[in-house]
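Removed from the display is one protein chain of the complex; every other protein chain stays in position.
Chains here go by letter, A, B and C, matching the order in which they are written, and residues are numbered from 1 within each.
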Amino acid sequence: MAQINMRQAISDALWEEMERDEKVFILGEEVGVWGGTYAVTKGFYEHFGEKRVRDTPIAEAAIVGAAIGAAMVGLRPVAELMTINFAFVAMDHIVNEAPKMHTMFGGQMTVPMVIRTAGGGGRQLGATHSQTPDSVFAHFPGLKVVSPGTPADAKGLLKTAIRSEDPVMFIEHAAMYQVKGEVPEGEHLVPIGESKVQREGSDVTIVSYSRGLQLSIQAADQLAKDGIEAEVVDLRTLRPLDLGPVLESFKKTNRMVTVEEGWGTYGIGAEVAARVYDQAFDYIDAPIKRVAQKEVPLPYNQALEQHALPQVADVVAAVKEVV
Amino acid sequence: MAQINMRQAISDALWEEMERDEKVFILGEEVGVWGGTYAVTKGFYEHFGEKRVRDTPIAEAAIVGAAIGAAMVGLRPVAELMTINFAFVAMDHIVNEAPKMHTMFGGQMTVPMVIRTAGGGGRQLGATHSQTPDSVFAHFPGLKVVSPGTPADAKGLLKTAIRSEDPVMFIEHAAMYQVKGEVPEGEHLVPIGESKVQREGSDVTIVSYSRGLQLSIQAADQLAKDGIEAEVVDLRTLRPLDLGPVLESFKKTNRMVTVEEGWGTYGIGAEVAARVYDQAFDYIDAPIKRVAQKEVPLPYNQALEQHALPQVADVVAAVKEVV
Amino acid sequence: MALKKKDHLELYRQMVLIRRVEQRAAQLYQEGKIGGFLHLYIGQEAVSTGIVSVRKPQDRLITAYRDHGLALNVGISAKEVVAELMGKETGVSKGRGGSMHMADVEKNYWGGHAIVGAHIPVAAGMALGDQYMENDGVTICLMGDGATNIGFFHEGVNLSAVWDLPVLWVVENNQYGMGTAVGRASAVEQIRQKAEGYNIPNARLEDGMHIMKVREGVEPALEHVRSGKGPYFLEIMTYRFEGHSMGDPQRYREKGEVEKWEKTDPIGIYNNYLTSEKIATKADLDKVEQAVEDEVAEAVEFAENSPDPAFDTLYDYVYAEGE
Partner (left out) sequence: MALKKKDHLELYRQMVLIRRVEQRAAQLYQEGKIGGFLHLYIGQEAVSTGIVSVRKPQDRLITAYRDHGLALNVGISAKEVVAELMGKETGVSKGRGGSMHMADVEKNYWGGHAIVGAHIPVAAGMALGDQYMENDGVTICLMGDGATNIGFFHEGVNLSAVWDLPVLWVVENNQYGMGTAVGRASAVEQIRQKAEGYNIPNARLEDGMHIMKVREGVEPALEHVRSGKGPYFLEIMTYRFEGHSMGDPQRYREKGEVEKWEKTDPIGIYNNYLTSEKIATKADLDKVEQAVEDEVAEAVEFAENSPDPAFDTLYDYVYAEGE
């Protein structure tokens, strides 16, 4: 299998789907001439032309709104929001239009679209540009929310998302485009709504996704040196949330740590913990610990920002608390 | 003490604060000539005049944005968003501007403003107009989020919110304006960030807020007939979240049900449950049950909508599962 | 397109049908058989009827929540409309949408959208779909005067101009957005002036109460767009005779205003026109009116006898695919 990075995996998924289906097109700020601010769509404009790779004005509600309309009449738009922080500008269309159309008209319309966006902190972009508010979007039924942690999943999930009949919010991590991993060749599809064990272990279950997954794997490697074998489960999809592999793992380890980059309060780990306690009550040996961002808007200063973000050491410490 | 309803309590708080401090003013859609769509500001335009009771265009981002600007330069705006569903239209200003200004400029600015809005379902307004996405706003540090469940708290919390130096999102419930309760006369202030026991009991702790509180109290009354004494704790503030009284109660009852009107996934109960498990692990006798809205955009049909919303019977059933 | 007598009678029928269905709906609302919001189109019938009479089948229609007129004009039966108002499974949106969400995709009518202005970028996207697929349809997007102040308007209309989209923007200027007179919310004298900011050809149709004038104004605008010249922007002057929704105290009207406008009742005007131009006799029109009475009575009976959606269908249209 080829070792490719996250950027390439995502780019390949887009490219292949555009080659496969000419109803698929891309719209967003700087996706065309510039080649994408994270260079994910580099070369697309030249190859597919301006009809299918559409630079837009700075108007996020129009980007998502137009994607909705185009999807309703039969196209398969991939709308790019430069970062998830700008998704708030299009919030109504993301959570109150796209996910409601199908149900509100009794199934008459579908909205087969993808909103690709990049989240995450750690790049000194300041409070407004560094967020990981994934749970906020995943709160809404009707929307599917995906956030991959490996290149293989990124590729396979994005391809599935583009083929999905439902609106999918696809959240990448801006600091992970260089992360490498093995990606199967040929047609590679990963189903939406399935969690996955990314590392096996028997002493503790770490539940995470996206960049949290990276931290978790690194923590697991460190812990292994101390003889602690952590099993790492990757949620991959935040709505619908699949707790199957999480519960299975937990019933084996009886101990759990959740890891997310965003704020913990009303975050991803809270939901996972609440469900696990409820559904595996008899298996709990210690309270579930949540590792998350400190509850502050992220500061610009690098050291202070890193201090506020969850680190591998935090995961290690949390695991040591529960084992 | 006078028995007044929620509408009157909120209206009185606004009126008194406007009389007390002429820097306080109201802006929003239909707050003036119309008297407020829920009649909360009826008579205000006539009394305070158009300078202080300002009808705006339909432009939610401008309403919240202008309130931020006015607050920064020394006024105390109370921005009204007709319903919380329209808060998505102003999402960037609510979660990414107002709560970031103070921190991002190293404390130079404050944003002493209140965003008043009404949430909740059950009125056959359809999927886009019936939401209770409170956890979504409460996810963001820098913002304070308050949602009262009684007229006394509504009055006392709103007055505190208006005097607060920080941006406060004040979430009313559109189906509760007629709910009556005793409200202390004279200056009545309730601190932001303090939960409160609203009904005492020893067998189980029900944690809720806003309309969930109503359901919980009614459920507790029913349960009492079966000899089950529920203690009902009202969160009142969703950020910062005060678990003091919750934990205290739980340490006594060892059993808990959370009740919220919104969707459970990434909702309020998840956070409460996750914290309680973590902070009172040794006191748990049964898994915490969460009562919430079924995970669908609310349908228009009355029976179906009620079927999707949490009912008193659901709370009773959940309590019976844990005791 | 010259109209034959039978065409005129059909248009007259549609206008009377809208009026009678809505009058009956208002009664049903008082009786508690219709819930939620009910925005009547009474007074504006000439606008939607005129527009639909000149559109081609491939032209898509989309509007805001004041959507019963278009629904009946495109040929959704009174049965399906009334059943939807009553939330029945036999309603055009299967009882999920209610008054604000009627659509019939087969008839190229895309709803019925409740968030002010949110459908404007969606309409741009639909037009993009046609442009992309090289269809010769025009998307006709209706909106209220109040909607022209929200950011969605700006973003959607600008996009249509930048991308030369085949969309006809129609502002139904009924002189109020809820209780706010146009001049209190928009800074221009004529709303069509806003199109100047997007370099879009535009016009104001001063008499939207006379269906023949509406047709005369809309037809060339539509052909302009169809001929590939990009978007066109039409403001049509009209008046809403009833309150904004049910229960509107209407304190915002000037004295005598409604009476003055009722003299320009679009149905009266058309009736007059048809008889004075000797296109139809009073007897012809009476017959049409009687047929409408019967149709509406039948529709109400049908709706009353229709079933509510079954509880087990609650999750049916949340996702189009999987969960």
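In this text, contacts are C-beta pairs under 8 Å (C-beta built on N, C-alpha and C of every residue); 3 or more make two chains touch, one makes a residue touch a chain.
Source: prediction; values computed, not measured.
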Which displayed chains the hidden chain touches across the whole complex: A, B, C
From C:Q30, C:N199, C:Q250 or C:N305, residue that would touch the chain that is not displayed: C:N199
Contact residue for the chain not shown (choose from A:Q3, A:S202 or A:N301): A:N301
Hidden partner chain, touching residue among C:Q14, C:S99, C:N149 or C:N174: C:N149
Among A:S11, A:N85 or A:S135, the residue in touch with the chain that has been omitted: A:N85
Given B:V40, B:M104 or B:M176, the one touching the chain that is not displayed: B:M104
On chain B, residues whose C-beta touches the chain left out of the figure: 25, 51, 54, 56-57, 59, 61-62, 64-75, 77, 92-93, 96-97, 102-110, 112, 141-142, 144, 164-166, 192-193, 240
Contact set of chain C toward the excluded chain (per top definition): 149-155, 158, 161-162, 184-189, 193-200
Chain A residues that touch the omitted chain in the full complex: 29-30, 33-35, 37, 55-61, 85-86, 89, 123-129, 294-297, 299-304, 307-308
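Keep this in mind: only the chains that are shown with their structure count from here on.
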Cα-centroid distance, chain A relative to chain C, in whole angstrom: 40
Chain centre separation in whole Å, for chain C relative to chain B (CA means): 36
Rounded Å distance, chain A centre to chain B centre (Cα mean): 30
Multi-partner residues of chain C (at least 2 other chains): 93, 95-97, 101, 115, 118, 151-152, 318
Junction residues of chain B, two or more chains touched: 85, 89, 126-128, 295-297, 299
